[in-house]
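Can you read through this structure? Questions will come right after.
Note that one protein chain of the assembly has been removed; the remaining protein chains are unaltered in position.
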Amino acid sequence: MSIEAKHKFKPKIVAFCCNWCSYAGADLAGSSRLGYPADVKIIRVPCSCRVNPMFILRAFEKGADGVILCGCHPGDCHYSTGNYYARRRMTLLFSMLDFLGVENGRTRVEWVSAAEGVKFSTTMNEFVEKVASLGENVRLGDLRCRN
Amino acid sequence: MSYGKSQAEQIREISGVNPHKCMKCGKCSASCPSFNEMDIKPHQFVSYVLNDDAEALVNSKSLWKCLSCFACIERCPRDVKPGKLIDGARQTVVRQRGADYLMPEEIPEHLDPKLPQQLLVSAFRRYRR
Amino acid sequence: MSRVQRIGVFVCHCGSNIAATVDVAKVAEMALLEPGVVHAEEYQYMCSEAGQAKIAEAVKDKGLTGIVVCSCSPRMHETTFRNAAERAGLNPFMVEIANIREHCSWIHKDKTEATKKAVILARAAIAKVNLNAPLKEGESRVTKRALVIGGGIAGIQTALDIAEAGYPVDIVEKTPSIGGRMSQLDKTFPTLDCSACILTPKMVEASAHENIRIHTYSEVEQVSGFVGDFTVDIRKKARSVNMEKCTGCGVCSEKCPAKRNASEFNRGLNNRSAIYTPFAQAIPNVPVIDRENCIKFKTGKCGICAKVCQAGAVDYEQKDEIITEKYGAIVAATGFDTIKLDDFDEYAYSQSKDVITSLELERVMNAAGPTGGHLERLSDGKEPKNIVFIQCVGSRDVTCRGKGYCSKICCMYTAKHAMLIRDKYPDVNVAVFYIDVRTPGKNFDEFYRRAAEEYGVNYVKGQVGKVAPQPDGSLLVQGVDLLDNKQIRTKADMVVLATAIEPEAGVRKIATMLTASIDNNNFLTEAHPKLRPVESPTAGVFLSGVCQGPKDIPETVAQAGAAAVKAIGLLAKDKLLTNPCTAKADELLCNGCSACENVCPYGAITYESREVNDHGIREVRRIAAVNNALCQGCGACTVTCPSGAMDLQGFSNRQIIAEVDAICR
Partner (left out) sequence: MQELVNRAAELLADGSVARVLGWKAGDLPYNPEPAYFKNAEDLEQFVYNGFCGANLSKYMIEASKQSGKTLIFLKPCDTYSFNQLLKEHRVDRDKAWIIGVGCHGKLDIEQIREQGVKGIEQVEEEGDRLKIQTLYGEKELSYQSAMLERCSVCKGKEHKIYDELIGESAETGSGERFGRVEDVEAMSPEAKFAFFRKELSKCIRCNACRNVCPACSCRKCVFDSNQFDSAQKANVDSFEEKMFHIIRAFHVAGRCTDCGECSRVCPQGIPLHLFNRKFIKDIDELYGAYQAGEDTDTKGPLTDFTFEDAEPGIVAERG
């Protein structure tokens, strides 16, 4: 292992996945052996609409470098409408983070169905690469000088 | 006067019509009273604009055969309204000629008793602002 | 966190599926360092009987209160481990799974990395279990009776299937007879069998079935309750004829002097009397008095029907009656109507009697119809020589005049009409103007091609722009042949419009009563467009027939059966176990602002005034209440609640935050 590889930045990534589509999509990625970096850790939620912006901010504050939310495709939500609410909430939250100067590559929403193992894996690979290129998340952890 | 936009794009912009919405039902051509006078038929307007072939359209006889009776606009089930496209095409031509909008005091000399009444009404509607 | 958990962690090798990439011993070792963990072990196959026995043993020996299994996806074995925990005397919801197979060992190659990740996933699950609380599946009882709203072929079929399975069913039909639209049809595609011949036996079967009660001339007035336990008020409109006494002899209708009332059944093409049975095979075969047009009701004088009725069944004093019934399941089968053509003046529908809708043509061609089945112009009774059919009248029309969707059945019935006319009247020329001919269905395209190829129906690709009635009584049709790029002006004697269909007018009111969702076109929405197509998102409400979307008869019957099966599946249960992972409002935190109510897709949240004791302050507050039988646990409400009063059991705010913290630690 080269020195460079040893010191390569390993981002902490939290992925919220809805139980019905995206978590199953992640399972399919697993059973199809479609790899993605181990930096991604998945939290299972019933629906993308269960994800409170506070969870995302909490993750950043506790040291996450990127947070991704995956849910059923619009129109396919197990609960009919959950992801539509999530879509609005996340759009506004991400826009606010962008407004505060937090790099917008650290947040992402992707709709992944239970059949899209490939999409899950590519999405995670892309996202990890993006977040790794942005480096450690210092801004949300340091919005105030004081602690 | 093109501002880097193709003529077809200008037509789309002026008319506010999205030609992609056309489902090629032909209701416009079925409704058109000037169909037989036209070389390019109303339902074909859409594909000319879609294919960026505005030149053929503006040089067609049809451009000036349309009576602006609005039958196609009224009856189009997809909100495509070829009549608007033709009107947009006419305006690009008029603009290109540099002959800007007609001033109200210039209208009387253009009035020809043989002009169809509908055309006049439509012209006034269009140019009143 | 008042209670200290005693957590056991069980790490599965899954043969070599996990163990080859993850150092399972290390995961168990690291887990022991986590707060609350009192036991950790690894085993070859946790899901095996021996593995489950290990869990039971540890629960007993170590007094475990919570369990974390590090294994495959919870979608695979969560139920297995929950059941194992329950058998060992633990609450099944004290189990959490750390997915270290699909989400770890199977996708990572580096053992160090994979092990590190597995440890973190285990930590997250442990952190969550530390905050788990025992949950109990709720129970609600099931009333073993179904309600079917609508007595067309969809409703009849659903009712028959449910009744055959042994459950009582009530059909509520708003018109005087069951039968619906299908009873108005002449022949059915693609086999051309007579509609009445196949429908009437089903109507009779339904009316004779011991498990089926039919309420005709009745409407659903109010619905309350929830899955398994609906309470429904049904208004039985005054028929003015005693159902028990009437023998159905028909003398009353015959003698009734008020004969000039447009027949609903014949689409207004001919008249009926004020006391009438809609059609000969009506079920029940008991007339009703149309009070608006009855001379007795209008002027107080007449009473002829009562005089001629030998059975003494006519009862002018009868009043609307409201009955209240309990049901476990409700099936909406409210059907459709054709759209109004007021805005399509170019087809001259309002100007000429010879421009008719396809449904009107069904009546004209029917032997029991206004012309006795003889194809003739309604203006002068002459046999038409040239008939033009126009497709997509109001369908696929995104303007305010029409409907954006395809009505689906028109291509086929138009082919049917064209074929039948050409068959019976070979001299008649038939042209069909179409945009697309859509014939997906078994033997459908073959049928359409037969119309064109064997019966010589002239299919013209294009639309009709204008139909103009001529002084000579003919109709000038101006259309376009797009393939020829020619405008066509042709004379016709009759024009038939394939009018768009839309859900029956009252459906929005019914949807509101059922809290079933409905789309912009007034079609009832299915719970999932692919996987739950006959269920409404509202539990216990099922969809049958065109109320859910345009359908032909075979599709309707198939869906009716499917809806019946879903209803039977529900009725077969004595009790419903309700998902315990439901939302719960903290009454002391709730603002009563209704935000949660607004986003709940199930109408599970209502507000009530409740007295609370907020640290000594007693006051009545407006507080959210979640109906556990309706809540499906999506959590939309929890995020919309600004104060955090609304939380989701099993996925609480603190549980998820604990997972986040454990992962980011």
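To keep things simple, chains are lettered A, B and C as they appear, and every chain counts its residues starting from 1.
The rule is short, and it goes like this: contacts are C-beta pairs under 8 Å (C-beta built on N, C-alpha and C of every residue); 3 or more make two chains touch, one makes a residue touch a chain.
It should be emphasised that the depicted structure is a prediction, and the values quoted were computed from it without experimental measurement.
Shown chains touched by the undisplayed chain in the intact complex: A, C. In the complete assembly, the contact with the undisplayed chain comes from A:Val109, out of A:Cys72, A:Val109 or A:Val128. Residues of chain A that touch the chain left out of the display are 52-54, 57-58, 61-62, 74-75, 81, 84-85, 87-105, 107-109, 139-147.
The omitted chain makes contact with chain C at the following residues, 586, 588-595, 598-599, 607, 614, 619, 622, 640, 642-645, 647, 653-654, 657-658, 661.
Rule of thumb we're sticking to: only the chains that are shown with their structure count from here on.
Chain contacts here run in a simple line, from one end chain through to the other with no loop closing.
Here the largest set of C-beta contact pairs joins the chains A-C. Rounded to whole angstrom, the centroid-to-centroid distance between chain B and chain C, based on C-alpha atoms, equals 46 Å.
Remark: chain A and chain C have CA centroids separated by 35 Å (rounded to whole angstrom).
Centres computed as Cα averages put chain A at a distance of 50 Å from chain B. Against chain A, the residues of chain C that register as touching in their complex are 73-76, 99, 101-104, 106-110, 113-114, 116-117, 120-121, 124, 517, 525, 527-530, 537, 581, 599, 601, 632-636, 638-640, 648, 651, 653, 656-657, 659-661, 663-665. Touching chain B in their complex are the following residues of chain C: 346, 392, 396-399, 401-402, 433, 435, 461-466, 478-480, 482, 485, 487. Interface residues of chain A facing chain C in the complex, by the touch rule stated above, are 12, 14, 19, 23-24, 26-27, 29-31, 33-36, 38, 41-47, 49-55, 58-59, 62-64, 75-76, 78-82, 85, 89, 121.
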